[in-house]
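One protein chain omitted, others in place.
Chain naming follows the written order as A and B, and within any one chain the residues start at number 1.
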Amino acid sequence: MSSIDPSAFFNVVDVTGVVANGLLGGAVARAYRFDAVGFAMLGIVSGLGGGVIRDVLLGNGFPVALTNPAYLSGALIASAAAYLLVLGGKWTGRLLILADLLAVGCWAATGTVKSLAVGLGPLACVLIGVLTAIGGGILRDVLVAKIPAVFGDGPLYATIALIGAIEMFVLARFDLPNWGMTASIVTCAGLGLLARRRG
Amino acid sequence: MSSIDPSAFFNVVDVTGVVANGLLGGAVARAYRFDAVGFAMLGIVSGLGGGVIRDVLLGNGFPVALTNPAYLSGALIASAAAYLLVLGGKWTGRLLILADLLAVGCWAATGTVKSLAVGLGPLACVLIGVLTAIGGGILRDVLVAKIPAVFGDGPLYATIALIGAIEMFVLARFDLPNWGMTASIVTCAGLGLLARRRG
Partner (left out) sequence: MSSIDPSAFFNVVDVTGVVANGLLGGAVARAYRFDAVGFAMLGIVSGLGGGVIRDVLLGNGFPVALTNPAYLSGALIASAAAYLLVLGGKWTGRLLILADLLAVGCWAATGTVKSLAVGLGPLACVLIGVLTAIGGGILRDVLVAKIPAVFGDGPLYATIALIGAIEMFVLARFDLPNWGMTASIVTCAGLGLLARRRG
């Protein structure tokens, strides 16, 4: 994998996750009968909230959500799609779930590795990894005055994000960040799909 | 307009908006029968929340709400006034609405121009402009466990903030920030009053 530019690789999975979560935010906006502004806000918060929390906590200059236009465009296009189209098909739902689970692993890993890069310890790295993965969903739920699903009904995402973040932490310590990324994405998606099938 | 110091001009409209929103936050605190602390917190959050979100996202050192005492004093005095006086008169209400609408334009414009100053792209500048204008109200609604009005019931403010932010972005690009400020304030107040009369 050494021939792939890690940051390009990171960005592609990242933006896919932003789009998937923008669509999921839009689904919540539809459930509450919000207008276009509400769709855009929930899409942006769901898709970019975790990364913004991470960047604000890491004091990393601007959140990457603001500097790389792909993120904001992705969230807005997804919100617009959720607003204009009814995304209720069986296969659309399945694809969304898959993209969302891939994003959980990707975000847990990027959060962890970015925290490691600024010199934080293991506990803090893993916490930031988990917050990056589930922070957008928590913010989205708070904005519709709902108790965040991850606290009780859906432990799934937080637990698999925790596993992904730990994998990334260990592999990054062995100087294998791209393997950590891959492991986190594959594990989170695999465990997530397994849990859904069983649940 | 070149003889007016832009930052002095910005500050005056800004602080007026802080006071108006401090009063509006106080009105919410009254509706929920909060005590003095609740009035102060909702006044501060309503009046300064948008600007604090902007400054935290821009990583601009301290939020200006903390460094310029006029902001915090303005929010606190407004909270105290809302706590001590019953601001229910017809003309008081109209003045509050006008001051609030002027603030929407002012905050959309300052958020946009500050983002431009740190080198952000058009989408991010306009997003920060809109968040600066509506962020305080969103935080206030979240703090009373209410779905933010701007998401559904009151699209008005977000939509006019969007228009104001775009105007500011375009005019600032042509090196006319003071005209952008003025245009944003006039447009937001005009559209807001028009929409209220029609609605």
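Just so it is clear, a residue touches a chain if its C-beta (ideal position, glycine included) is under 8 Å from a C-beta of that chain, and two chains touch if they have at least 3 such contacts.
Keep in mind the model is a prediction, meaning the values are calculated, not measured.
Check B:123, B:144 or B:193 against the missing chain and you find that the one touching it is B:144.
Residue A:56 is the one among A:56, A:77, A:98 or A:176 that touches the chain missing from this view. Residue in contact with the omitted chain (choice from A:124, A:176 or A:195): A:124.
Touching residues on chain B toward the chain that is not drawn are 29, 32-38, 41-42, 44, 52, 56, 59-63, 66-67, 69, 72-73, 76, 142-145.
By the touch definition given at the top, chain A reaches the unshown chain through residues 56-59, 115, 118, 120-121, 123-124, 127-128, 138, 142, 145-148, 150-152, 155, 158-159, 162.
Note that in this section only the chains that are shown with their structure count from here on.
The angle needed to superpose chain A on chain B by their Cα atoms is 120 degrees, rounded to the nearest 5. Mean C-alpha positions place chain A and chain B at a centre distance of 30 Å.
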